[in-house]
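What you see is the complex with one protein chain gone and the rest in place.
Moving on to chain A:
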Amino acid sequence: MTFQERPLDRDASSVGAAGGRDTVPTPTSNSVAVHLNGLRRRFGGVQALDNLDLEMAPGELIALLGPSGCGKTTALRVLAGLEDADSGRVLVGGKDITELPANRRDMGMVFQAYSLFPHLTALQNVEFGLGLRRVRSAQRRERAGAMLDLVGIGTHADRYPHQLSGGQQQRVALARALAIQPQVLLLDEPLSALDAKVRVQLRDEIRRIQLEVGTTTLFVTHDQEEALAVADRVGVMRAGRLEQLGPPDEVYQRPSTAFVADFVGLSNRLPGTVSGDRVEVLGTALPLVPGAASGIGSGAVNALVRPEAVDLAVDPDGRGRVLAASFLGPTSRVSVAMPDETMVVAQVASALLPELAPGTAVRIELRPVPVVVEAA
């Protein structure tokens, strides 16, 4: 399919249906845009990808999240064709592209930083891919301008990369990647080189634009907040494998493994005892995430409990003592020491902080949200 045959602007309603949060797209056998099938890749002694399987629905944005070296960038680069897999297949739109070189894969890519061509203006950068596709000059200019408008930087079209801030450069890089109307958009930690404020602003912009154009997108990041904020589904990777793949709320609230619970968000490791499908922690019976205790059975475990699932009440007879508090804006984190030296971190409204001075006796109550456990 040539560039001209695919219109730039897509039907907003269909885009929303494909990529909106209200209807999380889940791939069915006949609606798979991208299929990574059994990918393996080894670098020396490191297994970067270990039988990785991933399916993306059309218009879906999946964020691959994980610590450094977990294989998320390798997965993205294999999909882009910039890296070869040792084994496994890459299918896009049902077509096997495993052997296709990167320049014939029809993918737009935004890199971490410094990927704009420094000798070209913002407009010329965006036109670059269209030029390679032999789009006529006037049409090229018009589409590049429209892309720059889309990413909110149309007024900076004549500026060179060194005349743009980091956030502006990444906007241009996004426009350049989208201008060729790729089948898949690949974002390789595009926000990691930016300062916090611009990062949040651009993160939201990327999501808005992705929904607007409806391009199937793979977003690689090590920032869990970023992944949870933008993705339809989040894939948490560890040692080349997907530990869990699901909607952000599911990954956060019902982590399938202790690693996911530990990596995504903050967790208390509290001693408990498993009995059936519940675990008793600090005197409260908490439901287990289905399958969380498989392989562990009954008995002593560590339960991973979110700070926001811990309630504190000032009580002179309470067993806990406040150790310290960290102000985080609307909420604060309060560290509480128990008599058996267990440390419990609770997330409370900052308005309560004046009552929770260090040394204050408190009573701890756990909300009955499902938790995962690991062997003690």
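To be clear about the criterion, a contact is a pair of C-beta atoms (placed from the backbone, for glycine too) under 8 Å apart; a residue touches a chain by one contact, two chains touch by 3 or more; residues count from 1.
Just so it is clear, contacts and distances are computed from a predicted model.
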{"item": "Undisplayed chain, where the name is taken from the UniProt record, one of \"Spermidine/putrescine import ATP-binding protein PotA\", \"AAA+ ATPase domain-containing protein\", \"ABC transporter permease\" or \"histidine kinase\"", "value": "\"ABC transporter permease\""}
{"item": "From A:Gly81, A:Gly214 or A:Gly320, residue that would touch the chain that is not displayed", "value": "A:Gly81"}
{"item": "Residue of A:Phe43, A:Phe117 or A:Phe327 touching the missing chain in the full complex", "value": "A:Phe117"}
{"item": "Touching the absent chain when the full complex is considered, from A:Leu132, A:Leu266, A:Met343 or A:Ala375", "value": "A:Leu132"}
{"item": "From A:Val90, A:Leu150 or A:Leu191, residue that would touch the chain that is not displayed", "value": "A:Leu150"}
{"item": "Touching residues on chain A - with respect to the absent chain", "value": "80-82, 101-109, 111, 114-115, 117-119, 128-129, 131-133, 149-150, 152-155, 162, 165, 167-168, 171, 176-177, 180, 186, 198, 201-202, 205"}
